[in-house]
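Every protein chain except one is present and positioned as in the full complex.
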Amino acid sequence: MPKPLLGEQYSDLEQQDGALQFGMWVFLGSELLLFSALFALYASYRSMYPADFEQAIRHNTLVYGTANLYLLLTSSLCAALAVWAMRRGRPRLTLGLLATTIVMGLGFLVIKGAEYLVHIREGALPGRYYHWHELPSFGANRFYSLYWVMTGLHALHVTAGLCVLGWLSLRVMKGAYSVEHHAGLEMGTLYWHLVDIVWIFLWPLLYLS
Amino acid sequence: MNELLRRLLFLPPQASTISSSVDHLHYVVILTTIASAIGLSLLSLYWIVRYRRRESDDIEPPAESAPTTSLWVELGIAGLLFALFFAWWIVGFGQYLRMRVAPANTYDVYVTAKQWMWKFAYPEGAHSIAQLYVPAGRPIRLVMSSRDVIHSFYVPDFRLKQDVLPGRYTTLWFEAPTPGKHEILCAEYCGTNHSTMRAEVVVLSPEDFGRWLAGRGGDPTTAAPPDGDPAVVTSVGPGKPMSLERVGEQVAAQVGCLRCHTLDGTPHIGPTWAGVYGTQVPLADGTHVLADGEYLTESMMDPMVHIRAGFQPVMPSYLGRLQPAETAAIVELIKSLRDVQAPSPGVVPPSQQGLAPPGVTVMPRMQGDVRVGPNGPEVPQP
Amino acid sequence: MSTPRPTPLSSYLIVYAVLIILATMSLGYSLLHLPGGLVVSLVVASVKAMAVLWIFMHLREQRISSALAMLLAVLWIALLGGIMVTDVVTRRTFPERPRPTGEDGFYQR
Partner (left out) sequence: MTNPAPETAPVLPIAGDQPDYLHWTSGVSSWLFTRDHKRIAIMFYVAVISMLGLGGFFALALRTELLTPGRTIMDATTYNRLFTLHGVTMVWLFLIPSIPTVFGNFLVPIQIGARDLAFPRLNLASFYIYLLGALVTIGGMVAGGTDTGWTFYTPYSDQTPTRLVPVLVGIFILGISSILTGLNFIVTIHRLRAPGITWRNLPLFTWSIYATSLILVLATPVLGMALGLIGLDHGLGLGLFDPAVGGDPVLFQHIFWFYSHPAVYIMILPAMGVISEIVPTFSHRRPASYMAIVVSTIAIAFVGFLTWGHHMFVAGISELDAGFFGALSMFVAVFSAIKVFTWVMTLRRGSIRFNTPMLYFFAFLFLFVFGGMTGVAVATQSLDVHWHDTYFVVAHFHFIMVGGSLTGFLAAAYYWFPKMFGRMYDERVGMVGAAAVFVGFFVTFMPQFLLGNMGMPRRYYSYPAHFQWLHVLSTAGAFILGSALLLALGNLLVALVNGKRAIANPWHSRSFEWLTTSPPPKNNFGATPNLSYSPYDYSLTEEQARAQASSR
């Protein structure tokens, strides 16, 4: 079993893993804060144009958004189980679960892309490009501007998360993790769960009236 | 005492009803600032000298000489200090509310800010640029909006300032007790000529003000709020057949060309479009170029290539911001203006000649009756 | 610091079931257009997020400082949003704030 290297600044592996974990959480916190400005803008514009927002949400592509929610929730389960499997010493299972997660993540992006196409066809584009004749209100414009920026940033995170998962799969294939030492695997999947959590909040804001 | 401190602190004259009370708070706060900085420095200087390390001292002095301050003393001092700051806050916030909330029965003047000038419109229909005329002894409320970026209306003598925003109205009220002139400065950075975006408040006695207004008598239909609704943006929507020049005019208004260009021959930030087409245009490098469709298009898409003599290179590129059809429409508009004569500067149109005090320029009525709105100039529906 | 037992398989599956049920309930509530939709759906979302954090992300197995990082981030989002909203809803401008255009008025850019 390969053993990860111990950095000379640590006294033991437990301390090293703990520091890595904690560092990852701080990173996730700052990643979440990246969205804070968008959430705050959403709240402000929504309180400026409440009726327009309601209307825009009712016209939004609920089916796509909801399908994506179920997909991400399920992929999150798979990612969590991948770690569980590694803890049980079943790297093959881990690999399979990671692959499933990746497929679901790709599915998310495909659905998202289809959804974007719908919006492009309608003309529900952000800001000055907005020209959807059905909802010619300032509020709807604000809603779709935020919709694009928020989902766009989230999609970037999904893409980054997929890269992380891909890299983890490679490492698993190489047998880099063991029952005792799989901090890297844990941390990589944490990122994926974060992507899931962000969507858990975007979904009600963008699709549920 | 007031006068002495005012001069010591280099404060300008107190020319509004609120300024002297603001200054009194100012004196208290600044004197405390100076006293605390000097006092604390002197105290520590005293201790630094008093407790200096002497040659004879062991480098390891006994520990008992180092008392710690008790928590209660710390809390007490902090509490006192907060009480002091909080008192300032109460007074300051009170004054702030007084500044922000206008009394009833104000005389309203509508202010439009744009890069880089101030325009004033009065309920009776008069307009003025760069000079704001107000009667003394009466609360004045300014209803302000910007055509382009954020500006800030600042009169040091009044101790008042308020940002002027596009797409929104902000208000500012004041009352100047005595006639006089006071500088208006733009206090929010707004581009190249931010520092010259200055104007003047001219406070007249009520009689003089009445006389001034009477002489300016505009027509009430174009008067008062230069635009009732800041959000009216007109449409280029489908289904309204319009001539190409008309479309060009609307596009030019909407994308903001008219912030810098005029249609009636008055020079502004950019050269006027009147009478340009087909002429030889003088360039900054001394050469000339024929103003044809190609040159006009290039000016929109890559304005830095040919810079017109006498103008700053400040025009943004509209590459990607204008649809080809829109570009064509603007070119068509400029073509249609080839025969408009530029009026010689300083001439007041006859309809508006009156008892204008010297130095007052009159806002030219624009070609096509472009209204000045916070979102840029607006063209009314045909 | 005693580490809790590693999370068993059943926990993951139960949490997953709860997530799906909650999501579906939230969806139903929204489709019925009942009052307070936004509040309800955000509360449900918070519960879901906590479930993911606690079980899927193993916060329960870790030191409290990790949870604190998340808590601070969430509080900070609420802080920024909350204060911005109080500004927007309490400021008096003239007229109120940028208003939508009229019936026919449809702005192009």
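Which chain is which? They are A, B and C, in the order written, and residues in each are numbered from 1.
The rule is short, and it goes like this: a contact is a pair of C-beta atoms (placed from the backbone, for glycine too) under 8 Å apart; a residue touches a chain by one contact, two chains touch by 3 or more.
None of these values were measured; they are calculated from a predicted model.
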Omitted chain - touching chains that are shown: A, B, C
Sole contact to the chain not displayed, among B:Thr17, B:Thr32 or B:Thr106: B:Thr32
Option touching the unshown chain, where B:Ala113, B:Ala199, B:Met315 or B:Leu337 are the choices: B:Met315
On chain C, residues whose C-beta touches the chain left out of the figure: 65, 72-73, 76, 79-80, 83-84, 86-88, 90-93, 97-98, 100, 107, 109
Footprint left on chain A by the chain that the document does not show: 7-11, 15, 18-19, 22-23, 26-27, 29-31, 33-38, 40-41, 44-45, 48-49, 126-130, 137-139, 141-142, 145-146, 149
Residues belonging to chain B that touch the chain removed from view: 9-12, 22, 25-26, 29-30, 32-34, 36-38, 40-41, 43-45, 47-48, 51-53, 55, 57, 59-63, 65-69, 71, 74, 77-78, 81-82, 85-86, 88-89, 91-101, 148-150, 152, 154, 156-157, 159-163, 165-168, 170, 183, 185-196, 198, 230, 233, 254, 256, 312-317, 320-321, 374-376
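The rule is simple: only the chains that are shown with their structure count from here on.
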Where chain A and chain C are represented by their mean Cα positions, the distance between them in whole Å: 14
Centre distance in Å when chain A and chain B are each reduced to the mean of their C-alpha atoms: 44
Touching two or more other chains - residue numbers and ranges from chain C: 97-101, 105-109
Residues of chain B engaged with two or more neighbouring chains: 231
Parts of chain C lying in touch with chain A, wherever the complex brings them together: 6-7, 9, 12-13, 15-16, 19-20, 23, 26-27, 29-30, 33, 37-38, 41-42, 44-45, 48-49, 52-53, 55-58, 62-63, 65-67, 69-70, 72-74, 76-77, 80-82, 84-85, 87-89, 97-101, 105-109
Partner chain C, residues of chain A touching it in the complex: 18, 21-22, 25-26, 28-30, 32-33, 35-37, 39-44, 47-49, 52, 66, 69-70, 73-74, 76-77, 79-81, 83-84, 87, 128-129, 131, 133, 136-139, 186, 190, 193, 196-197, 200-201, 203-205, 207-209
